[in-house]
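The complex is shown incomplete by one protein chain, all other protein chains being positioned as in the whole.
Read from first to last, the chains carry the letters A and B; within each, the first residue is number 1.
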Amino acid sequence: MATGVLAHDGHHSSAPPHVEPLPVAIGGQHSMGSVCDAIGDIATCVKPHPKNWYIVFGIGFTLAAGFLVAVTYLLTYGTGVWGINVPTAWGFAIINFVWWIGIGHAGTLISAILLLLHQRWRTSINRFAEAMTIFAVMCAGVFPLLHMGRPWLAYWLFPFPNNFAMYPQFRSPLAWDVFAVTTYGTVSVIFWYVGLIPDFGVLRDSAPTKIQRWAYGMLSLGWRGSAYHWRRYEKVYLILAGISTPLVFSVHSIVSFDFAVSIVPLWHATIFPPFFVIGAIFSGFAMVLFLALPLRKWYGLEDFITDWHIDNCAKVMLGTGMLVSYGYFCEVWMAWYSHSLYEADTTWQRLFGPYGWSYWTLIFCNFIAPQVLWYRPWRLNPYILFVVCVIVLIGMWFERYVIVITLTREYMPSMWGRYAPTVWDWLLYIGTFGIFFTFFMLFVRYVPMISITEMRELLPKSAGGQDGHSIAEGPP
Amino acid sequence: MSDVIEPKIYGLLAEYDRPDPLIEAIKKVRAEGYTKIDGYSPYAVAGIADALGFIKTEMATIMLCGGLVGSTSAFLMQWWTNAIDYPINIGGRASLDVFEFLKSWPSFIPITFEGGILTCALSGVFGLIAICGLPRPHHPLFNANIFSRCSRDRFFLSVEATDPKFDLEATKALLATLSPMSVTEVPA
Partner (left out) sequence: MSDAAANTTAFQETPEYRHELLSGPRTKALLIGIAGFVAYGVIGGALVSLGQADVQQFMIAYLVGFLFWVSMSLGSLFFQSIHYVTGGRWGILMRRPMEAHMRTWAFGFVLFLPVIGMMFAGKSSIYWWAGHHPGEHEHAATEGKKEEEKAAHKEAAEGSWHRKNVTKPNLEIDEDRKVAEYLNPVFTAVRGVLYFLIVGGAMFWILSNAMKAENSPDEEAGRIARNRQKYAGTVGIVIFALMMAFISTDWIMSLEKTFASSMFPVIVFDNAAIITYASGMLTLLYLKEKKHPHFENLFPPTEQIHLGSMLLAFTLAWTYFNFSQFMLIWIGNLPEEIPYYLRRTTNGWQYYAIIMTVFHFFVPFMLLLFRHVKSDPKVLRWVCIGLLIVCFTDVFWWINPTFIHENFSVYWLMDIAAWFGVGGVWIWYYLGQLAKRPLLPTRELYILEAYNHGH
C-alpha cells in the first residue's frame, strides 16, 4: 500500500532492495474473469444491491420531487418568488450553476488529463467520475434556464434562421456560456459512452436475463473486440482525452468570464479564468471522494478503489486547495497593490462588510480545513476525509456566494442593497441534489461503475493483463 | 447478385488465453499468405493490431478536419451575423485596430474554440462507428458460442472463409499447429 516517491513510474522488475513497494492499483488476487464478475455483477444485479442503495435512491427521489414542486411554483408565479432583485439580480441561480458545473470538471479531468499523464490510478475512478460530470452538468444547466423566466424560449439563445431578423449577441459571455455548456455536456456524454461501449459488450455476454442481454447488446453497438476496431477506438479515445483537457479549461474560463468581463470591482480580475478552473477541480475532487468513499464500502470495491486512489485524490484536493488559496491571496494583494479606490474599498467590504462572515467561512473551508490532509493517516481515514470533502464542497459554494454578493456593495452607495434567498431558492437548490442522486444511483445500478475493460489491462501479465499499460502508451 | 456461392461457414476461430501467443499466431498466419484475418481481444492490445499490419488509422485526420470545419464555421457565423449582416456596436468594441476587418475578434474566440471541440468530438465518434461498420448487433462471429468469452478473458484469431487461401481442412490444420486452446468453425 505504500506510495513510493516515484510510485506510478516504476515498472521495474529487478528493483534494488532499498526501493519501496509499488502502490497497489488492483488489490486481491484477480483474474480477467473475476474482474468482469466483480464489477459487472453489480450492474446486472446478480450481486444484490445493499440496503443503502435503496435509502440513498429514496432520499434522492424525494428531493427530486421537491425539485419538481419548486419548478412548478416558479413557473406559475415567475422568478419573483426568488430572493433576487437589483443589485443582486442573479443570486442563487448563478451560484448554483457555477457550483454544479465546477463539480463536473473533476470527472473530465480524471478521465482526460490523467490519461494523458499516464496516471494509472485514474482507471478505477474515471467511469463514475464521468457519470458525475454528466449529472452535474444537467443540474447546472437547470439554473440559467429557469433564471430566464421563460425557459420555453430557451432556443432563442441559439443562432437559427428566424423571422425576428435577430441574432444572438456573440460578444456577450452569456452567449459564450450557451456554447460552452452545450459543448461540454455533449463531449462529456460522448467520452463517457465511447468508454462504455466495450463494457456494454462484456455485459451483453454475461448478463443473466434475455432483456439485459438484448439491451446491453444494443448499447454495445455489436462491439466484438476486433483489433482493427480497437486501434481506431484507442486513437479516438486518446484524441477525445486530448481535446477534453482544453475543453475543461475553456468551459470554466468562460464561466469565469461571466463575471470577469464586467467592470465590477473584484469581478474584473484577470486571474479569474485559471482561478475558477482550479476551484472547479478542487470541488470536483471533493465530490469524487464524497461519492467514492461510501460506494467502495457498500459494494466491497476495496480491491479496485484502493487506498492508493483515495490518497492520490486527497493529494490533488490539497494541491488545488492551495492554488485556490493563492487566488484568494492574489485578489486581496492586487486590490491593495493597485491602490485603486474601488478595488480597495470593495475588498474591505468583502472582508469586513455585512457579508464578511461568508468570506471567512470560505477561508476556513477552502484553506484551513484541507490542511489536515497533509498528514497521511488522516488522508487515509475515510471518516476524516469524508468530513473534509463536505467542508470543501460547502466552501466552494461559498466562494461563488462571496463573488455574487459583491454586487450588494460596489461603486455607488446609493445602489447598495442586500440579498437573501427565499425558501424557493433553497428548495430548488436542494432539489437538484435529488436529481443528481437519483440519476447517479440509477447509473450505479445499470452501468458498470468501474471500467471493466481498462481494469483488466491493469492486471499483471501473468493474469492475462498488460501490467498496467494504459491505453495512451500505444504507438501513434 | 454475383455467382459466387456463399460459403457455408464464416471462418475459423482459434482461442487463446493470453495476448502474446495470439500475436505470434497472427504473425505466422500472415506469413502463410492469409489476408482475411483478424484478432479479437477483451481490451486493446497494441501488439495485435501491429501484427496485423494495421499501424496507422484515419481517425486523427477525420477528427482534425472535423474540428477545423467546426471552428471555422463558428467564427464565420459570429463574424457574419454580428459584424456584417446586422452590425452591432457593443460598448464601443466594434473593432480593434489589429485585424480591423475581423471586427471585435477577441470576443469571438471562445465560441470558435467550443465549436471546434464539438465538431471534432462528434466527427470522431460518428467516424469511429461508421468506419468500424457499427452498429452491427448480429455478426456471424456471435454464432460461435465460444466467442462470448472474447469480451471476458479470451483472445481469438479468426480466419475468414472468403480468404483466397482458405481451405477448411488445411487452415484448420495450420491453426492447430499454433498451440491454440481450441479451434472452432463459425457457421455463417
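To be clear about the criterion, contacts are C-beta pairs under 8 Å (C-beta built on N, C-alpha and C of every residue); 3 or more make two chains touch, one makes a residue touch a chain.
Computed from a prediction, not measured in an experiment: that's the story for all the values here.
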Residue of A:Met334, A:Ile368, A:Ile384 or A:Leu442 in touch with the missing chain, whole complex considered: A:Met334
Options A:Met148, A:Met322, A:Ile368 or A:Ile384, residue touching the unrepresented chain: A:Met322
Contact residue for the chain not shown (choose from A:Ser253, A:Thr361, A:Thr406 or A:Thr438): A:Ser253
Identified contact with the non-displayed chain, of B:Ile9, B:Val69, B:Ile109 or B:Ile146: B:Ile109
Subunit B, residues in touch with the chain not shown (by the definition above): 91-93, 95-98, 106-107, 109
Chain not shown, touching residues in subunit A: 4-16, 18-19, 116, 171, 246, 249, 253, 257, 260-263, 268-274, 319, 322-323, 326, 329-331, 333-334, 337-343, 467, 476
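In this text, only the chains that are shown with their structure count from here on.
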Rounded Å distance, subunit A centre to subunit B centre (Cα mean): 29
Residues on subunit B engaged by subunit A in the complex (per definition of touch): 17-19, 38-46, 48-50, 52, 54-60, 63, 67, 74, 77-78, 81-82, 85-86, 88, 90, 93, 104, 107-108, 110-111, 113-115, 117-118, 120-122, 124-125, 127-129, 131-132, 134-139, 141-142, 147-153
Touch list for subunit A against partner subunit B, complex: 31-33, 36, 159, 165-173, 175-176, 179-180, 182-183, 186-187, 190-191, 193-194, 198, 201-202, 204-206, 217-218, 221-236, 239-240, 243, 246-247, 250-251, 253-254, 257, 453-454, 456-457, 464, 466, 471, 474-476
